[in-house]
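Inspection log for the structure reproduced underneath, given as structure tokens.
Missing here: one protein chain of the complex. Every other protein chain is in place.
We just call them A and B in the order they show up, numbering each chain from 1.
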Amino acid sequence: MQAEFGDEVTDTNNSKSRVFAVGRAFAVLLAAMFMFSAPGNAQAADSDNSIIVSVQNQANNNGVSEKKPVVGVKISVTNLAGVAVGEGVTDSVGSVTIPVPAKDDYVVTLDVASLPSGVTLIEGTKTVVNIVKDAFTTNAKRVTFFAGTSGESGASLMDRIAQRLVDGVRLGLIIAICSVGLSLIFGTTGLTNFAHGEMVTFGGLIAFWFNVLLGIPLLIAAPIVIALGGVLGLAMNGVIFAKLRKRGIGLISQLVVSVGLSIMLRNMYLYQFGGRTRPLDDYSLQVAKHLGPVSITMRDLSTTIISFIVLMGVAAYLQRSRTGKAIRAVSDNPSLASSTGIDTQKIIRIVWFAGGALAAMGGVFRGLDEQVGFEMGSGLIFLMFAGITLGGLGSAYGALVGGFLVGLLVELASLVVPAELKNAPALLILIIVLVVRPQGILGRKQRVG
Amino acid sequence: MDAERTYSELAQRARTALASVNASPGVAKPDPILLAENVRRNFGGVTAVDVQHLEVQRGSITALIGPNGAGKTTLFNLLTGFDTPDTGEWMFDSKNLKKVVAHKTASLGMVRTFQLTKSLTKLSVIENMKLGATHQMGEKWWNGLLPFRYRKQEAIIERRADELLKRFKLDHMRDQYAGTLSGGQRKLLEMARALMTNPRLVMLDEPMAGVNPALKQSLNEHIRGLRDDGMTVLFVEHDMDMVHDISDWVVVMAEGRIIAEGTPEQISSNPAVIEAYLGTHQGKSLLEEENA
Partner (left out) sequence: MDIIKIIENTIAAFFGIDAAYFALAAIGLNIQFGYTGLLNFGQSAFMACGAYGLGMTSQYFGVGMWWGILIGLALVVILGLLVGIPTLRLRADYLAIVTIATAEIVRLVVRSVRFKQYFGGSDGINSFSTSFRSLSPFDPGAQYGIRPFQYSGYSLWTMIIGWSLVVIFSFLVYMLMKSPWGRVVKAIREDEDAVRSLGKNVYSYKMQSLIIGGVVGMFSGMIFALDRGSVQPDNYSRDVTFYVLTALVLGGVAKVRGSVIGPMMFWGLYVFSDNFLRELTKDKPFNLFGIGIIQKAQVGPVNYMLIGLGLMLLMTFRPQGVFGSKEEMALDGR
């Protein structure tokens, strides 16, 4: 393994009081999390067990699928014996929640006659869906029916490539923003933080809280969200990982702790926010503008431009500023950097703050791009890992370049790979990079095995 | 200073052979066990090692010295396959090792130790020793499930391990976790464990670092003992006393290159060496010794 990071040494005389200190810290964190979750409890009042059915009209516009809710569709649920369990009609977001008595086998039927005129189910979509008991991974099982025409036959290949490029740039920039912190935290402390995705989710959920529940415009809320993300990063370091380093706990153990943290936070989000994904209020309804073969909404165009500016800013900061240089020095060689008088612990705190803030920003953008949900960040973490590995684990600029490329490649790959598997090519990239150039594009070559 | 020491026959032979060798960098030896040619390693633009030619005489104790950052440990890593050079070839017992991976060098009879001791703290001392034995039946997993297939060999290995532990005066710690040993004892354990591989060349990276003075003398004796048993020893060291004491030949590195070679007496009066060390701690001690 690598040399110990940081400059603390375990003091055996003091270990008992340290144990208490760390224990207290955990307790504080837990209490804080509960505290934070208290006010919004009402919104999580999903009924005990339910089936959530959503009907979406999926129109294909030059290769961009646009989903529109279908309102007023009759849905019924019966048990296997054919006895009616419940029924309902889809609401303004095309969704209906039908409570069911228990996690059991059910049959969900869509009444085709109730579809609005001109809307038909996509070819091959069944109007009857069987749900088996084990499919209830949470208390709510979601079923979606798609209406509209499918297939991308309308657009030419070049047009589709152009569209994917635009989407890929957007996804790539978001991944790059999210993973800068992941890579720098690795570089400065040696920790592979599996809870980084939860920092992204945090940004999305807090933005939702401000924007939807409190009605604060997103433009005002976003800076607060980003700052809070930074504070979360500081808290993770201060309450947990700085203490673990101080106790001299190994990097592998720290990694496992971050896994535990990820599970805990993700379920806190689920507890708080519920299992469904929801849109932010602001900028959620946008009409796509057509620029040549490409269609993009003003919202997506703006987030792309802002992301790009932010990343350039981060790069410039790392390149030019005193702190930025210090961060790169610590990232290159922590023990050497501390011997040259750099305050390593301070740099680590800065990196955690910045990493958390950027992750939260990525969460806001992702929330705009898709929707907000308790798993939005953990769904991205694997792309982030692929990105920073491609760019070079621990390299400051590697995360920017690697994250961007992974996002781009994932979107482009969806031209040939079915959408449900569009993350698979990222794994392929990961494996190829590790075989061919394990240090990544920008990483420094070092001795391996 | 050590005129009264009696040398074993083998050591004497090595000393005689080396006596006729010119004291110049990269000089050829009568019977080299290790031979390196044009070995170079760059780290991000900095040349860490650039060895034009190096030969290590069989049966000798050769010291590799030089100021900090001279590339001694890097050269060790390169020769034992723990690092890959940018260019160069090297031979061990006339076998080219260029494409040989680290774990194979050990089974060829070339074993190394590390600057920071790598005793496996959660294994007992005797387990540490037994790990060193090569070609163990029980190290195949399917044999591992069938104890009768490896039991006999294990007993032989254990006997040999016990003998070595006795020789290195670690037998009283036999069943303790290696983590409970002192720094010096760990050095001894690592050396003893390396011997379990039946090496012909033992490469020791700073065997004296962090060892208390009382133990140093016995470590010296152990290293001499290796030579007397027919092994060749190549070691990196900062402790000039020790280098003077036990080495037959000294190779001096600075900034990745070999700047001087010779017997300990020749080296301590070599102006290039003094210049390389000048201003450093080691340089001072070298000069002081000169004047003493």
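One rule holds in what follows: a residue touches a chain if its C-beta (ideal position, glycine included) is under 8 Å from a C-beta of that chain, and two chains touch if they have at least 3 such contacts.
What you are looking at is a predicted structure, and each value in this text was computed from that prediction instead of being measured.
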_Considering all chains of the complex, which shown ones does the missing chain contact?_
A, B
*Of the residues listed, A:80, A:102, A:132 or A:157, which one is in contact with the missing chain?*
A:132
*Identify the residue among B:132, B:184, B:207 or B:264 that touches the chain left out of the display.*
B:132
*With the full complex in mind, choose from A:86, A:293 or A:438 the residue touching the hidden chain.*
A:438
*Which of A:294, A:386 or A:405 contacts the chain that the document leaves out*: A:386
*Touching the left-out chain: which of B:111, B:188 or B:260?*
B:111
*asked:* Touching residues of subunit A against the unshown chain: what are they?
replied: 1-2, 19, 22-23, 26, 30-31, 34-35, 37-38, 41, 44-48, 130, 132, 134-135, 137-139, 192, 194, 240, 244, 247-253, 255-257, 259-268, 270-271, 382, 385-386, 389, 393, 418, 420-421, 423-424, 426-427, 430-431, 434-435, 438, 448-449
_Absent chain, residues of subunit B that touch it_ = 80, 82, 102-107, 111-114, 118-123, 127, 130-132, 134, 136-141, 143-145, 147, 150, 154, 177, 179-180, 193-194, 196-197
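Methods note: only the chains that are shown with their structure count from here on.
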*Distance between the centres, which are taken as Cα means, of subunit B and subunit A, whole angstrom*: 52
